[in-house]
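With one protein chain removed, the remaining protein chains of the complex are shown where they sit.
Order of writing sets the labels: A and B. Residues in every chain begin at 1.
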Amino acid sequence: MRRFILRRLLVSLLVILTVSVVGFSLLRLSGNLAAVLAGEGATPADIAKVAHEYGLDQPLYLQYVDWVLGLLRGDLGKSLFSGDSVAHLIATRIGVTLTLATFSLVLGLVIAIPLGVVAATRPNSWLDRGALMLAVFGQAIPGFWFGLILIYVFGIMLKWLPISGADNWREFVLPTIALGVSIMPSIMRLTRAGMIEVLSSDYIRAARAAGLAPLSILFKHALRNAILPVVSVAAVQFGLLLGGSVIIESVFAMNGIGLLAYQAIGNADFPVVQAILIFVSVGYVVLTFLAELINARLDPRIRL
Amino acid sequence: MSAPWQGPPVLEAEGLSVTLDVPAGRLHAVSDIDLAVHAGETLCLVGESGCGKSMTALALMKLLPRRGKLAARRLTLEGRDLLPLGERAMNALRGERIGLISQDPMTALNPVYTIGNQLEEIHRRHRGGSRAAARERAEYLLSRVGIASPGMRLGQYPHQLSGGLRQRMLIAAALMCGPALLIADEPTTALDVTVQAEILRLFADLQREFRLALVLITHDLGVVARIGHQVAVMYGGRVVETGTVAEVFRAPHHPYTRGLMDCIPAPGARREARLGAIPGIVEPAIGERAGCGFRNRCVRAQPDCGVGDIHFRPLGTGHAYRCLLPPDAALARPRPVAEVPAS
Partner (left out) sequence: MTAVLDTAPAAVLAPTPRRVMLRRARSHVGLLVGGAVVLFVLLVALLAPWIAPYGPYQQDLLKRLADPVWAAGGSWAHPLGTDALGRDLLSRMIWGARISLTIAIVASVIAATIGTLIGLVGGYFGGRVDAVATWLINVKLALPIILIALAVIAIVSPSVTLLVLILGFLTWDRYALVTRSLTQQMKHREFVLAAEAAGASSLYVMLREILPNLRDQIIVLVTLEVAILILIEAALSFLGLGVPPPIPSWGSIIADGRGLMFYKPFLMVVPGLAIFVLVTAINLFGDGIRDVTAPEGRA
């Protein structure tokens, strides 16, 4: 088990390293960053000055090394727009994004798992078909549009809920619904598929033959087996929620790191952008690593 | 091995049939089976894959797949009529009065729970009571079925046990609540030959000690010979020959039974003689069929074999076979090792 963890850890670290290089280089290589910073109508001399000021005229690997050294000191640079420390900016905003992602994941799971379980117990019934159609719809709705519709219906027409901000729990309701709906389909399908397979397995039939209580068979025996892949997917979805936060946070004007990234992009504030980019990517790698750990823990065949 | 059985049968079935509606039509998995097993008696259901023996076992517990429909004139367990019972009542009986030992020990155990957890749950489900009581019973049974250090085993997971140990564990699980009837589906098929003999011996011991009625499903005539008292040979969802093991083995009448016997290498046979084989393959039993299902593979088939219902011919002492051939004709050819016709 320990070797397993160690191997996985090494792989994850390698990916993190690569991802940081990619995230770092992407911005500097995709165009003339200095030109963008210098703005329109800048002369080559202006651009050169800007490049020098931000260290953009150094070779790429040196820039990267500088940045990593800074990172080890806890210094992610300063925002070109506000002058604040990038680390500080992220730290104050990350709470909103994490909260939203957590709420959304929980909502998605709370709807998807029971739905998937029930659908699996009656395959091809109208309930099952309904659940599958729900999944199809959920995957087809554009998140940002659904957010706008929710705003229109519940915020404007019915006036039940606030339509922007992230200061109190009420302001999280609509965005959570929007995101939860987008996560629900994949988890529901996975749960359903896993349950269908498990329910036809020998040990479930043996459990029925032993006269075990139907609820126990369904939840204690079947679900416990079927849930394993769902854990991984849930972790991945959480990571995707972090990366895709920019859309919903823009629609609902929530000051999380998604909106921060969007604003920074608009301001060509590249230290902020690259920091968020790398942060989200590393977060994803960490999450998938954690998912593998949880998986190993849950499945005695791997654990022992 | 052919003692007359005292008292009423533990399990009795008359006219048992199972049909499934599949896309291609109506599948007659089991047709018109009569069975009876007494305490301390072992009934073996023998036949090839697909002959309906496993489905029969499930039918006895009313544990059919969703699409399956059960019909019977009579189905009783310990004198109790099972036919009108709903799922809830059947669920209470399963594991408590009837124990099923599934076919493949590798897959019949839940991989994510310990042995102890699974055994105890069975006991507590039907008997209530404390975990300690359940655990005690589990430990007792595990050692009774020949598992050393039962206490340690209870804390282990299925994948940590060998095939033979798992099979023993399945037997213990079936016995947790002291059932009257055990149904074992191919209990030795997945095991090594050496372990097979031990498991069969175990079955015989347990049966004697607990006065179990045992229905044993197998395709292996060797198993039948070893611990069977009664045997019912099945083909195409029907019983084609039934009787005591001694009688049927001594004088098989139905061509299919004779064919099965011929497939076994016999000591003392001529060197050049070929081992018997039954030509053809089992036809799927879809749609209404008349006559005998074996006729397209039977070397003695006649045109009449495809007509109407073929009834049992009783031979006394409970031995009967379902064929148009009269007893003398059925026995006519000595039991040679037959030539295999060119395919």
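A few points about this structure:
The criterion applied here is as follows: a residue touches a chain if its C-beta (ideal position, glycine included) is under 8 Å from a C-beta of that chain, and two chains touch if they have at least 3 such contacts.
Being a predicted model, the structure only gives us computed values, none of them experimental.
Every visible chain touched by the undisplayed chain in the complete complex is listed here: A.
Of the listed residues A:L98, A:L148 or A:A296, the one in contact with the hidden chain in the full complex is A:L148.
Looking at A:A207, A:V273 or A:A291, the residue that reaches the missing chain in the full complex is A:V273. For the chain left out of this panel, the touching residue among A:V19, A:A48, A:L228 or A:L298 is A:V19. Listed residues A:A140, A:L158 or A:L215: the one in touch with the omitted chain is A:A140.
Which of A:A166, A:I183 or A:L242 touches the hidden chain is settled by the complete complex: it is A:L242. Listed here are the chain A residues that touch the chain not shown: 11, 14-16, 18-19, 22-23, 26-27, 30-31, 33, 36, 136-137, 139-146, 148-149, 151-152, 156, 189, 192-193, 196-197, 239-240, 242-244, 246-247, 250, 261-262, 265-266, 268, 273, 276-277, 280-282, 284-285, 288.
In this section, only the chains that are shown with their structure count from here on.
The distance from the centre of chain A to the centre of chain B, each centre being the mean of the chain's C-alpha atoms, comes to 54 Å.
The residues of chain A lying in touch with chain B in their complex are 201-203, 205-214, 216, 221, 224-225, 298-301, 304. Chain B makes touch with chain A in their complex at residues 61, 63, 91-96, 99-100, 102-104, 107-113, 121-122, 125-126, 157, 159-160, 170, 173-174, 176.
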